[in-house]
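Pasting in a structure now, in structure tokens, and then I'll have a few things to ask.
All protein chains of the complex are present and in place, except for one that has been dropped.
On to subunit A.
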Amino acid sequence: MSFVKLTTSALAIAALSATTAAARDQVQVAGSSTVLPYASIVAEAFGENFEFPTPVVESGGSSAGLKRFCEGVGENTIDVANASRRIKEKEVAACAENGVTDIIEVRIGYDGIVFASDIAGNSFEFTPSDWFLALSDTILVDGEMVPNPNTNWNQVNTAFPDQPIQAFVPGTKHGTREVFEDKVILAGCEETGAFDVLKAANGDDKKAAEKACIALRTDGKSVDIDGDYTETLARIESNKDGIGVFGLAFYENNTDKLQVATMGGITPSTESIATGEYPVSRPLFFYIKKAHIGVIPGLKEYAEFFVADEIAGPDGPLSEYGLVADPKLEETQSLVSEEAVLGGNS
């Protein structure tokens, strides 16, 4: 009986003290699942090399992470949000509304987005127009926008094999989706001339035309994957005709199951992305609450460690895992050490 009493009272004390707990002593990070592997590698090395405890890194997607980031200032809010895209003005405004005003933006490097299919299947050499013609809701045929009639890849481009179109693209909560829309579908829309037609139809409204461009077909040829790349991989393993959108690092860890397609004739690799030859890449970021620096122990050290040459540089563990090192890393380093905030007046 005494054990039960002991644990109950210990619990009660713990619960009470939790509400008035002293400063949280580890950095808390949440956000993009693309950045998660890099953040976890840094967190682990940080815990090994510093006296601070290993930071906690959660995933959940860029938007979800930034939403939590903007919930307010204080110990039970996260210190750092990882994002695979830049923070939106809308989000900055939401942050400001909750008192999160000084945000430090840190660009850690670039990530390539690759198109990969089953290793035993056909190989592909894509251009953005191919993807637009395969996946868009409406395409341009004889000067008119019609619902997408293509069912097989050889209808999209005669050089392609006769294989049914089946694409697994990231869901809308992923930052990857935005890059896919921007750099592939929208680029294809412009290349095929559909953009100009849509722009004319929308009374020269560029935004509306862009929105119409990136509307994907909903007849099941394009499937949104809300989970992680492992889910996309599982879909491709069960449907050999499927072509999935992956991060470069994920593909490089699964080269025995996947073959990668070229884009515009360029094979994706850290080198071709670093030089900018491979077109589909995006910067990765993390955002820090300046108000938490000095309150949460180790926060600034974590940020500085993240962008240090030995971590995020071209020979560091992040680049080994698949991150494309930022050629302007030095600027980022000084930005972090100066704690320069977004919209920077300091």
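Everything that follows uses one rule, which is that a contact is a pair of C-beta atoms (placed from the backbone, for glycine too) under 8 Å apart; a residue touches a chain by one contact, two chains touch by 3 or more; residues count from 1.
One rule holds in what follows: contacts and distances are computed from a predicted model.
A.B. asks: Look at the options "Phosphate transport system permease protein PstA", "Transglutaminase-like putative cysteine protease", "Fe-S cluster assembly ATPase SufC" or "Cytochrome c-type biogenesis protein" and return the one that UniProt uses as the protein name of the missing chain.
C.D. replies: Of "Phosphate transport system permease protein PstA", "Transglutaminase-like putative cysteine protease", "Fe-S cluster assembly ATPase SufC" or "Cytochrome c-type biogenesis protein", the absent chain's UniProt record names it "Phosphate transport system permease protein PstA".
A.B. asks: Based on the whole complex, identify which of A:Leu36, A:Ile296 or A:Ala312 touches the chain you can't see.
C.D. replies: Within the whole complex, the residue contacting the unshown chain is A:Leu36.
A.B. asks: Among the options A:Asp137, A:Asp182, A:Asp228 or A:Glu277, which residue touches the chain absent from this view?
C.D. replies: A:Asp228
A.B. asks: Given the contact definition stated above, which residue among A:Glu44, A:Glu301 or A:Glu339 touches the chain not shown here?
C.D. replies: Residue touching the absent chain, from the options given: A:Glu44.
A.B. asks: Touching residues of subunit A against the unshown chain: what are they?
C.D. replies: Residues in contact with the chain left out: 4, 7-8, 10-11, 14-15, 17-19, 21, 24, 26, 28, 30, 33, 36-37, 39-41, 43-45, 47-49, 51, 53-54, 56-59, 75-76, 78, 227-230, 249-250, 252-256, 259, 310, 317, 320-321.
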